[in-house]
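These notes are about the structure you will find just below.
Missing here is one protein chain; the remaining ones are kept as they sit in the complex.
Note that the chains take the letters A and B in the order they are written out, and that residue 1 is the start of every chain.
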Amino acid sequence: MTTMRRRGTYLRHAALVGVSAIMLVPFYWVLKTAVTNENIYAYPPRLLPERPHLFNFVDVWYFIPFPRYLLNSVIVSAIVVACNIAFNAMAGYALTKNFPGKRAVLLLFLSCMLIPFQATIIPAYLITSKLGLLNSYVGLAFPLLSTIVCIFVFKAAFEAVPHSLVDAARIDGLSEWRIIVRVLMPLSKAAIATNVVLAFIWSWNAFLWPLIITREPTMQTLPLGLARFLSYLEDTTGALYAFAVMVLAPSIFVFLMAQREFIRGLTSGATKG
Amino acid sequence: MMPATGEAAGRQGGWWQRKRTRDLALIACFLLPSLTVFFLYRVLPLGWNVLLSVQYWSPLKPARWAGLDHYEEMLLYDDVFWQSLTNTLIFIGAAPFAIALALGIALLVNSDLKGAAVYRSIVFLSYPLMTVAVGIIWRWMYDERGGIINFALRASGLITKPIPFLQSFDWALPSVIVAEVWQVLGFYMIIILTGLQSIPQHLYEAASIDGAPRWAQFWRITLPMLKPSLFLCAVVGILNSFTSFDLVYIMTNGGPGHATELLITYIYKSGFGQTKFDYAAALTVVQFILLLALTYLANRAAGGNAGSLEHR
Partner (left out) sequence: MPQWLVSRWTIVPLLFSALVLAWNGYVAINDGGLIEGRVVDGIGQPVPDATVILFDRSFVMHNERQRSRTDEAGRFRFTGNDNHSLQLEAQTAGLGRSERREVRLWFRAQNVTLADPLRFTGRLP
């Protein structure tokens, strides 16, 4: 009985190790290409990097220029994250109240989830153009400033706060805004973390919208920079792949730091708020 | 700022009205920023798309009424449209296999196996990554000279000459699909895991007591209770094939020819490459209707409102 169970466990481990290996091979291959010192197009490719060095990363930093794209991405993501927290918390709080037309608003939000961003790109471009926000940080951030999933995350978090606390605060004479900031938000740290992580990842990885909106290379974000140099850096060194590794590093870092929040955000979006 | 409760209770009519209005005004203010964003970038574009699709519109000339001309051109004369549509549907067709694979992995991981969390993280790692970078990675994996896929195939003797995966009419679309599955597998797994963990254990215990074999337990208990999760995965799979712009743009840009052209890449090329905004709007309308139809069909297949919210 125990032997069978142990064999079952070994089999499970073996299968999972196999799956993990397949999932990790792309990372290894790109990392190996980024640090190798040989002509990357030579056949047969080596499985281990030859005379590995990290100087490709230095090249990418100065020649791309990496810092400019990094700055643009960081600024846009910062705007998106900050506005997401503010707007979503406000909307989430409003949805915890009862008011006439609440059902209509809820329906509006839910139906907006059905509209993927890709179904809006042409008019979104025209609207942004009319607002004069083309090629600007605000224009880059605008479509992402609020997300419905996160509104419902905040709504659920606020509803979980005991009413007595809110009532006590109201009796103390706090305005609604202060109630949110002083009472509800400190008790919704998980919701804030989820919001931050989701907003950051969605804005960091956005490619199609910046592609449409930016007119100059200096306003481009990291994904655009990476795509743009796809054709330039087809030399025999691993510089392009070093660029890819540098671009992926922040995402992987955020993922490792905030895995739980990210997963929670994704799965809570799967249930009606 | 707020009146004492005694005062508010004492008065009616005027003052009460105003407080209620103030509350409503406040709620409206709170909802305003989000609603503005959604109105400007979801609702309005949807309507404007429909409007653009029945006009002859260009940035410089005034709009003229076009009726269904664009739709006629699209459906009757545009081979690229039909090719993109086919490709998009093939993309969707790969989703069930990916979901089944994710189901298998989730079942393996969903036990008190030591290190299950590590396996879970490894499989999920690919999902939050920048799709542009994922495209570049896979482009390199498929490379004829430096790519590991061709190397492994040749080294194991399965083929003698390298296969130009991304330049071949037959292999390009499957290659892109493999890359997409690699990235989305972790998401499916997470959704299914959440569903698995919400199945009450006592159901399994009762079935074991009744002597039901493991596979019967799977079919009769696990799968039906996973329906909402599987439905969500299906919807995401459908959505993914409508939104996989980044991957296709980086890996093949729709080529060779239009072998990997998806509806979304064709929309982009028509609108921003050829600046035929009106035609691109018509394409978008068709794409959106298709999306709604497929989601509705998936809902019916899942047996009514078994699905929860569609993911963003």
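What to note about this one:
Criterion: a residue touches a chain if its C-beta (ideal position, glycine included) is under 8 Å from a C-beta of that chain, and two chains touch if they have at least 3 such contacts.
What you see is a predicted model; the values in this text were computed from it and never measured.
Seen in the complete assembly, the chain not on display touches A. From the set A:Tyr28, A:Phe63 or A:Trp177, the residue in touch with the chain omitted from the display is A:Phe63, counting the whole complex. Residues 53, 55, 58-59, 62-63, 193, 235, 257 are the ones on chain A that touch the missing chain.
FYI, only the chains that are shown with their structure count from here on.
As a whole-number value, the distance joining the C-alpha centres of chain A and chain B reads 15 Å. Those residues of chain B lying in contact with chain A across their complex are 1-2, 23-24, 26-27, 29-31, 33-35, 37-38, 40-46, 48-49, 52, 105, 108-109, 111, 113, 119, 121-126, 128-134, 136-138, 140-141, 143, 145-148, 151, 154-155, 182, 185-187, 190-191, 194, 228-229, 232, 239, 242-243, 245-246, 249-250, 264, 267-268, 271-272, 277, 280-281, 284, 287-288, 291-292, 295, 308-312. By the touch criterion stated above, chain A contacts chain B in their complex at residues 9, 12-13, 15-16, 19-20, 23-27, 29-30, 33, 40-45, 83, 86-88, 90-91, 93-95, 97, 99-100, 105, 108-110, 112-127, 142-143, 145-149, 151, 170, 173, 175-176, 201, 204-205, 207-208, 212, 222-223, 226-227, 230, 240-241, 244, 247-248, 251-252, 254-255, 259, 262-263, 266-267, 269-273.
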